[in-house]
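Of the protein chains in this complex, one is absent; all others appear in place.
Labels run A, B and C following the written order; every chain starts at residue 1.
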């Protein structure tokens, strides 16, 4: 290690659990551990704790408590929403609309459903990552049973026009699901005003624990179960409840949505300072995602001529933690499908860096990154044959 | 509350988390919280922690680490095994064999698959809850792709002849899954020796955390994903890993399988003392489940003339926590499908009590229950019109 | 799950027991479903002088029996007949949706006991439009 300073800027990947959240969880591991389905006191206390958490989640998104179902994470919520709506509405139609930039929890679920006889349209996005609403409208058919468009993108941070999509879906009587895993705590959400029928979220993106999430399902919407089993979650999601996890989710969403505006103002100021510094200090750099309609903590930039994994490793050596859309870091062949969908050429997509800021980041962190990052980019460029070509006037 | 003493005897429903397990988990909430998929140091440490836990699980059941996949609990593991094998082998056949006494995570999954065009045979059990091996063999057809039989029953504790079932399945080239959620820590398990192809387990049944489990899938067995998504768990189970949960599962299974024999001897002695006391002190009482081939901590008895929910509530007032197979406590119409499957009449099934002992139970606990329980049973009988009929010589 | 009132009537049930040579006895329910309620009436001048019950069933069934017997004690048979299951449930501070059928049982047992009395006294039984022994519980939600 070159340095003692640690700057965590990968909050979009996962966050630490806030001390208040962990504290709220602790009694439920060892003392108040009763099975919430049990009739005795210990079980009833667990049941109350879960219902309290359910109310908190409901309040945070403008839903009713009985519309909230707890899951084992964001991916389970996404899988459940999509497969659940598909299997329950097969008689009505077999067509699903989603976008090209969804999380793999949505995309791979859709791919599975295609194998089961469903048809899926993947709507395009513009160069800023905003969904093409005309294309969305035009792709609706009589057989369309579900539209699933993410609230905010995890890589480039672009926020979608969810209200408008909600309106379109409502007009046509189509179920509308949104993956809000990245949006919670960063955007004001009201599922009723926005005509959202289903919404996925995951605690570990807003300082809650990993392995727990929730799916909001509007009253009256029927979906097939994903995890069949006991009578938990009003018979819609089997499995002994993750009691401490659910309590943690409740506490975390309460904290995360208590003052979204204040949180955003602070994070956005830091983010802009960092972003402007990067664009100023490092030439041949491009911002990915929408310049304004983006998550407050999200930076996604492409540095020409270099590849992202090496960048991450060198940043790591300086105690800076970020992420990249380069294929090389994930073991797949292609770079991020999101970066390709907004039109980046492969080699530019490979040189992308995502820094996602969070509650503990400071101005000193920003200044430190602004000191370290330009040197690292230059170091990699000095090793790069593409940069050599460019400097020598070729390309 | 009549009493200060608390006697928890519902370990089959869920257990508290052992202090050593919680301690092992704690750093992973707030400090070592990095996303295991990340390339930087913090992520790599998370990755190592997960792989270490995977090795512990593998060791506990005689599998290879790469055969273990972490899930969000026992129900998810069960759903995944059954649906995964069904969807992946549809081309080979559409017939599944299971038993009448499986957990609802299996039974309701099978019901879902029946709606999807699969055929399911539910094999009977004898009066002790042991699977009918002849019926099992006879129900195998050319189209049989999967046999799923639980290792030990959660209600009556009966342990199945898993090795023999494994042999039958192997001979016929059929995938064999076992729900070992209740068996881990109570029975020596070796998936290779026993010819088990898939095995489900859940941490919260052996002093680990709720909301995390695992599915063992023998190398070479192909199953469809249940939770599609990112590349986690070698692309077979999407979703950011429940890092503290997985670490807790690893620690818990290590502790639970370190000395199964010693643990069993202790628990069985306590259990037998309690069971014999109950049978001696309370007339018109029947033991459910196999007298010998049963989980060491399991007692399941039926008290004639009374109903279980009231029993639980009165026990609760005395600080004793148990469970019942009565429908009244679960909100369903029928009493436990397991008790009906072993041939109990409805009214006897309604009067059942399960007490499942665990590591912290003592002889004093047993004596306390033996003091309290007979009085409670008598009190309810004194209120019961069925008992009145019986005493008056009717019925 | 249960209100304090329910727990109180379950823990300390009023009017448990039987009445020897009761004027009217009514029993409803079904051991298959896990609940049987039997009510004994002691009637004098059309007034319920005493009432006792025996119940095989869950906490709510016992509490409903206790409350229902309390509510009809000292009442005329006509008043007792008009006691609805809703009134029993309300008096208990509410019952969980899946337990509402317990209050229905209480209503039914009282009706049967009253008609038993009427028949024994050569009176026309009053008409009841529900079948209280039905296997199918009325489950809400």
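FYI, a contact is a pair of C-beta atoms (placed from the backbone, for glycine too) under 8 Å apart; a residue touches a chain by one contact, two chains touch by 3 or more.
Small disclaimer: the values here were computed from a predicted structure and weren't measured.
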item	value
Hidden-chain contact residue, picked from the options A:335, A:358 or A:374	A:335
Given A:241, A:307 or A:365, the one touching the chain that is not displayed	A:307
Sites on chain A contacted by the missing partner chain, in the whole complex	305-307, 309-310, 313-314, 317, 326-329, 331, 333, 335, 346-347, 350, 382-388
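As a convention for this text, only the chains that are shown with their structure count from here on.
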item	value
Averaged-CA centre spacing for the pair chain C and chain B, given as whole angstrom	39
Between chain A and chain B, centroid-to-centroid distance (C-alpha), Å	34
Gap in Å, rounded to a whole number, between the CA centres of chain C and chain A	56
Residues within chain C bordering two or more other chains	none
Junction residues of chain B, two or more chains touched	309, 313, 329, 331
